[in-house]
Structures are given as structure tokens and as C-alpha cells.
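The complex appears here minus one protein chain, its other protein chains still in place.
Chain lettering (A and B) follows the sequence in which the chains are written, and residue indices restart at 1 in each chain.
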Amino acid sequence: MSARASFASAAALLMARDLRLALRRAGDSLLPLGFFLVITTLFPLALDPELSQLRDIAPAALWVGALLSSLLALDLLFRDDGQDGALEQLALCGQPFAGLLLAKTVVHWLLTGLPLVLVAPLAAIALGAPYGAMPGILAAVLLGTVCLSLIGAVGAGLTLSLRRNGSLLALLVLPLAVPVLIFGARATALAIAGESLAAPLYLLAATAVLAATLAPWALAAAVRIGLE
Amino acid sequence: MTVNLARFFAMGGYAVYVWPCYALAALVIGLNIVAARRSLQRAQRAARRRLEAARGAMAP
Partner (left out) sequence: MAWVWFHKFGSPPHFYRLATRLTPWAAWPALLLGLAGLIGGLVLAPADYQQGDGFRIIYVHAPAAWLSLMVYVVMACTAAVGLIWRMAVAHAVAASCAPIGASFTALALATGMLWGRPMWGTYWEWDPRLTSELLLLFLYLGYMGLRNAIDDVPRADRASAVLAIVGVVNVPIIHYSVIWWNSLHQAPSVMKFGQPTMPASMLIPLLLMLAAFTLLFAALLLIRARGEVLQRERNARWMLEALERLSTHDGPPTRDGPSAKGVLVGR
């Protein structure tokens, strides 16, 4: 074996390690999901429990819930690795730092985004969406959570070295996530109405591609600054 | 003349909206000028203090 592993194997090792660590404390990763469910439950309680009315607010409830729970989940992304010096090791190990951080973000999405993708259509049904809307909502939440994880990771990187960063992180990330919210909620609304949701899905996909290409560089710069 | 002035200030019935806008603009501009100058003065005072401290440290 060569002294320096290829980037692919390094990223695979990192992802396996992150997954193992997270699964050892699976409860932590599932907390944002619980938060999402509680939020979507609160909306009907604040309104009339009539399904026809709930259907109108279902997109808003789903996406505001997804946004807030992804914000909450960001705490898990770098907290432990920032404290025990693992991030410094990654920065110094000679592999492209942006790529490694992207790998970490992918794991983060697998742990906190993917459960949301699976649960969101069910939550939508509970809010009065027809069964036929499930694939559309699934696709929208899939693309949307990818965007949210990538955008949120940049915010988490920027606030890495700060002590109490909760509300600041929200102020940094939420305005940047507005396009995702708009496209996602619109796609969900169209899916519930039984219309074609191609346009917002394309826009979400474009946002996801853009975020996946640009966010890693910003993330690497932000984390490096935080580590200095 | 007074009639003209009164008409000018009435702004065709939009006085309640037009004049607050201009007042706000004047306020924002004024505050910006004051804040910019104060931040410069604060930096200058701090720099002077730093210099004096450095000079004090150098003199035995």
C-alpha cells in the first residue's frame, strides 16, 4: 500500500468512522427527527383540526419544520470533532480538505436528512395530503434536505469556534435557505394539488447542484479559519 | 407665496407619507455621519493610548 492513501479511500474511511461513531449514539442523530415531528404536530394544534384546512398549511408546516430541525441538527456536525482535535487532523492529513468536509456533510445528511426524507411524506399524509402526493413530496424533501445540509454546514463551519452560537447560526443560515424553502414548499403544494411539480423540482435540483459544488470550498475556508 | 408653500408642504395629500420618508432619510444619513465619525475618533483614541503605552514601556 502506498504511504498516502487515495482520496477515495480516505473519504470512505472517514465516512465509515463518522457513521460508526454516530450509530454508537444513535439517539443524538434522531433528536432532530423528533423535533421535526413535534413541530408538524404543533401546527394542527394551533389551527382547526379540519383536514381541508390543514392541507393548505401542510407545505408550510413541513418546510418550516424541516428547516428548523436541520438547523438543530447542525450542532452534531462538527461539535465533537472540533473539540477533540479530529478536524485539525483532517486539515493536516494532506488530503483535499474540502472533499473530506463534503464527505462529513454527506454522512451528516445520511444521519439527519435521510430520516426526514422518509418521515416527511407520512407527516404530509397526517396533514391531509393525498397518498398520490407521497412520491413528489419525497423527491422534494430529498433534494431540499441535501441543500439544507450543505448550506447549514457552511454556517456551522463559520460558528465553529464560538461558544453560544445557536441564535447566530440561525441568523446566518435561515436567510440563505430561503430559496430552498420557497422551491420546496411550492413543490409540496403542487404535489398535494396533484399538479406537475417539475418546475420547482428542477429549481431545487439546480440549487442542490450549485450548493454541492460551491459549499465545500466555503466550508473548507470557514473551518480552517475556525481552527486557526 | 404662502399658498404655494402650503401646497408644497401638503404634497397633494401625500404629505403624511412623503415627509416622514424624507425625515427618515435625513435621520439615517445624520446617524451614519455621526456614527462614522465617532468610530474613527474611538479608533484614534485607542491608537493613541496604545502608542503611549508602548512609549511608556520603552522608556526605562
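Heads up, the rule we're going with is that contacts are C-beta pairs under 8 Å (C-beta built on N, C-alpha and C of every residue); 3 or more make two chains touch, one makes a residue touch a chain.
Note that the coordinates shown come from a computational prediction; the quantities given were computed from them, not determined experimentally.
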Displayed partners of the chain not shown (whole complex): A, B
Residue among A:L33, A:A139 or A:L158 touching the omitted chain: A:L158
Hidden partner interface residues of chain B, rising order: 8, 11-14, 17-18, 20-22, 24-25, 28-29, 31-33, 35-37, 39-44, 46-48, 50-51, 54
Missing-partner contacts on chain A, residue numbers: 154, 158-159, 161-162, 165, 168, 171-172, 174-176, 178-179, 182-183, 186, 203, 207, 210, 214, 218, 221-222, 225-226, 228
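In this text, only the chains that are shown with their structure count from here on.
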Whole-Å gap separating chain A and chain B, where each centre is the average of the chain's CA atoms: 43
